[in-house]
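Omission of a single protein chain aside, the complex is shown with its protein chains in their original locations.
The first chain written gets the first letter, and so on, giving A and B; residue counts start at 1 in each chain.
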Amino acid sequence: MSPILKITLSRLAMGIVTLLIVSVLIFSAIELLPGDIATETLGQSATEETIAAFRERFNLNGPVHMRYIEWLVNAVQGDFGVSLSNQRPISELIAQRAGNTFFLAAYAALIAVPIAIVLGMLAALYRNSVFDKTISGATLAAISFPEFFVAYILVLLFSVTFGWFPSLASVDAGTGFVERLYRTFLPALTLTLIVVAHMMRMTRAAIINLLALPYVEMAHLKGMKRWRVIAIHALPNAIAPIINVVALNLAYLVVGVVLVEVVFVYPGLGQLLVDAVSNRDVPIVQAACLIFAATYILLNMAADILSIIANPRLLHPR
Amino acid sequence: MTDTSDLLLDIRDLVIEGRSGGTWQPIVKGIDLSLKRGEILGLIGESGAGKSTLGLAAMGYTKSGCRIAGGSIKLAGEELVGAPAETLRHLRGKRVAYVAQSAAAAFNPAYRLIRQYSEAPVRHGVMSRQEAERDAVQLYREMQLPNPEEIGFRYPHQVSGGQLQRAMTAMAMACRPDLIIFDEPTTALDVTTQIEVLAAIRKVVREHHTAAIYITHDLAVVAQMADRIKVLLKGDEIEEAETRQMLAHPREDYTKSLWAVREFRRAPRTPDDTGKPILTLQDVDASYGTLQVLDGINLSVDRGQTMAVVGESGSGKSTLARVIMGLLPPDKGSVSLDGKTLSPLNRHRDKGVQRRVQMIHQMADTALNPKHRIREVLGRPLEFFLGMKGAAKEARIRELLTMIELDPDTFIDRLPSELSGGQKQRVCIARALAAEPDFVICDEVTSALDQIVAEGILRLLDRLQREMGLTYLFITHDLATVRSIADWVVVMQKGQIVEQGAKDQVFQPPHHPYTELLLSSVPEMDPDWLDGVLNDRRAAG
Partner (left out) sequence: MTPFLRKLGAAPVSAWFGIVIVTLIALTAIFAPLLAPFPEFEVVGPQYSPWAAPYYLGTDALGRDVLSRLIYGARNTVGIALLTTALAFLLGASFGLLAATLGGWFDMIASRAVDVLMAIPSLIFALLILTITGTSVLSLILVIAVLDSTRVYRLSRAVAQGILTMDYVEVARMRGEGLFWIIRREVLPNSAAPLIAEFGLRFCFVFLFISALSFLGLGLQPPIADWGAMVRESARLISFADFSTWQTATFGLAPLLPAGAIALLTVSVNLIVDWVLHLASGLEE
């Protein structure tokens, strides 16, 4: 077996094992709840029958490991059980909202990733110039600002003062694509600003490291043009570090999404999760956490594998 | 220089400064240099002499953080100082090329060798890609690379260090430049590999009548390569002369001291009292994971003697030290001190053994904690092993500093960062001596140092051995060092001892074939040495 296939498979296996462990952690949340859920939810006056029915409905009977397997198998098929607070199937609640959240995150990522990488590279190439210092200062500020502060400044500017974009990102199933882009512009911009700041700083650092390497100096000494040194000699070797930077920033994106959805009252998974935590509606919290965690783990794993493939030493073994 | 049109490079009064701590400090202090077409100039000097900086300046290039502060650099009459960047760019790689010290780091890991080869000729418009690739195979053949048709299609990490260095020289030749700068091209290689690279470089440069600046700190190497030698010290020129003239009759004291380094020979020792061995290794095998690095090692070191263990990288000589120190438990076999078998792990050995066996590392830089002052570095073993405290400890620290020829008042409160490389190594020696050991392992203790400094360390170690009756196990790759200090020589290759014996016996024929190869590969100061060795080897088939 080629080493690259071997490493890829082992990363894949590691990702799946991590996912399983995380799912165990998430599942055990309901076990760790203090007191008995059934009596807590139904009140002290509940009859034996209603409690038994409740336990049946929420899958609280039987040994723990059997219930875990059942829960996981159902979850993989998209069935997360029913909500504690309104007794509706969670998959119904989640489907539309998860779509909205992924839409927003992808929207932000598509704007943020190219901007961050281009700006980071420019800052690295012209380091210590006025441009670099301005960008570095601006990103330091953006990193230090809480997400909601950025959001409110944008609202104040683009919504309240100029009236260009709505301050509430209300969308539903019937909203058209272009309309959706327009209404979610401010939340996407907020996320972009936060993620770009982090990603740009890291890209800059990665490129500066690379430019100090002997083979980049060698390219200069061979009389290559500046752009060629960057594009042909530095960039192909920058793929792995840049992929890592992008992967690291997915964490900011996931956290950012939750907060930004709340600020803009956007009907996404984050909003639902926060409400469920307040109501202690454990099945919904579990479902949302599982989706967020799985996305994060899978994206990280993909980035990991991509950066392995980008390594010429593994791609062309001895 | 009878014909001025023959003059290729003419550097006048060049000053180069480097930025350190907010101010510009001169690195090259007004040096003149001239080079005729087809001539090879050797630049020699210790670290900090400014030889690489001067070499790069011949390409109109300075490292980042450096600048040309004055003087002129003319290449075939064309001024490079202050020339537009575009002019300089057209020159680099085409008319002046560069060969770096570490070929492994200077090749881009993402591309095949031949693609990197053809980049300069294609981009400078010298030839098409097809022509360049055909040409590459031709040059690879001239550089005596194995499989010249095929080797260019490998990636840098798939090729060995010596081959990579030759491929880089071929790459530098690609546009048939007027001048090549060789910046310590063989320093990182083992001697047996170095000789092949030296031969290939010299052949190609001579056949194509290419001028070269050959930068090195190794006199014997430069003696083989250069027509003329220029000696530098701290950014100043000491002297310059034709190679044979320079080797036979150096004018300046500094040059003479450089030449004299290799002459040091200590007086031979006779084994101590009973002649009983102090340290014995029996049938030792050791491995890192599944990789076996030591295979059936048997040796015994006599009290009061110096045993030199010599071998190239990967021979297992440093692993041997780690096994003796109990840092790597052997798979099999035993280590005994004064006939008593030692525990394979250092932490299970008693304090007396830990005190009696000391080790001095190669890199004094990493062997001293940057946050500890000399007082603490030397005080700790005194306190730990001998229970010294207060005034007695202080007095002993001062005594130790005097022993290693450092003034106690000046040095006792210094941090390692306030010492030179040689001073740091002296402190490491004092730290080992503080424990009052019987047996000291010196692991390549001089190989990171400049030759004059290294010689000072060898003399110090020799004096200390006489005064304190120490026994040394001296690990080194440098046969000159072995010649200087050894009583007994052990030659290692691939984890095995291929030959051992008294120094005179090992250095006299008949040799084991590997010892023969090793001995004959060490460059000598005689400018005809390389030709001689190559002829001998050709004759031997």
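By our rule, a contact is a pair of C-beta atoms (placed from the backbone, for glycine too) under 8 Å apart; a residue touches a chain by one contact, two chains touch by 3 or more.
These numbers come from a predicted model, not from an experiment.
Listed residues A:82, A:189, A:289 or A:308: the one in touch with the omitted chain is A:289. Touching the chain that is not shown, out of A:13, A:66 or A:140: A:140 (per the contact rule at the top). Per the touch definition above, the residue from A:76, A:153, A:181 or A:231 contacting the chain not shown is A:153. Residue positions on chain A in contact with the hidden chain: 18, 21-22, 25-26, 29, 32-34, 140-141, 143-149, 152-153, 155-156, 159-161, 167, 251, 254-255, 258-259, 262-263, 273-274, 276-278, 280, 282, 285-286, 288-289, 292-293, 296-297, 300, in rising order. For chain B, the list of residues touching the undisplayed chain reads 325-327, 346-347, 349, 351, 354, 358-359, 361, 363, 366-372, 380-381, 384-385, 431, 435.
Definition applied: only the chains that are shown with their structure count from here on.
A straight line joining the Cα centres of chain A and chain B is 51 Å long.
Those residues of chain B that touch chain A in the shared complex are 56, 59, 61, 89-94, 97-98, 100, 102, 105-110, 119-120, 123-124, 155, 157-158.
For chain A in complex with chain B, the residues that touch the partner chain are 213-215, 217-225, 228, 233, 236-237, 312-313, 316, 318.
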